[in-house]
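Comments concern the structure below.
With one protein chain held back, the other chains of the complex are shown just where they sit.
The block that comes next holds chain A.
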Amino acid sequence: MINIIWAAMFIVGVVFAAFHGTMDEVNKAVFNSAKEGVAICFGLISILVFWLGIMKIAEKSGLLNLLSHVFKPVLKRLFPEVPPDHPAMGYILSNVVANMFGLGNAATPMGLKAMEQLKKLNNNKPEASRSMITLLALNTSGMTLIPTTVIAIRMKYGSEAPTEIVGTTLAATICASIAAVIIDRLFYYRRKRKGKK
């Protein structure tokens, strides 16, 4: 799936450029995008190193387990295939909480650790397990209590009420999160019906 989309965007782009005289832009885009990609990853280094360091302390001290213990009932329902006391639960919870508080910087490292643990649970197979897809769906719904970047941009353009969109955004993102849980379940049942897990 991802292979086809990836190749299609590239091939369609190049063919389109050949007929519309935008080959120069395409040529630039190749190198600029590659540079941007590396820049993003380098930008992530500081955040990943710092947050995963802190999280390691939280994991060893038992704080992470304590946290997941409190929210166990909800997590157990969302991730029935993960044993309740597995370290993955703590990371999943940290990821969701960090997202909610708009700490995107902290959310990514915790999400990655959660994925790593989920892969271990799935016998290190290179395929997405049910729990991985659920975690991904929750993350793509982008549940945030306070959309800080958007507020900052609104302020920059002189909005009289930069935070007036907090309510509408919250309502929309809650809809997306509920949809994430439901759609994820529906696809899971569909897979089960088809007989592959």
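Keep this in mind: contacts are C-beta pairs under 8 Å (C-beta built on N, C-alpha and C of every residue); 3 or more make two chains touch, one makes a residue touch a chain; residues count from 1.
Everything below uses one rule, namely that contacts and distances are computed from a predicted model.
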Task: Undepicted complex member, UniProt protein name, chosen from "Spore maturation protein B", "Alpha-D-ribose 1-methylphosphonate 5-phosphate C-P lyase", "ABC transporter permease" or "ABC-type multidrug transport system, ATPase component" - done: "Spore maturation protein B"
Task: In chain A, positions touching the absent partner - done: 1-2, 5-7, 9-10, 12-14, 16-17, 20, 22, 25-26, 28-30, 32-34, 36-38, 40-42, 44-45, 47-63, 101-103, 106, 108-109, 111-112, 115-116, 119, 126-128, 132-133, 135-137, 139-142, 144, 146-150, 153-154, 157-165, 167-169, 171-173, 175-176, 179-180, 183-184, 187, 190-191
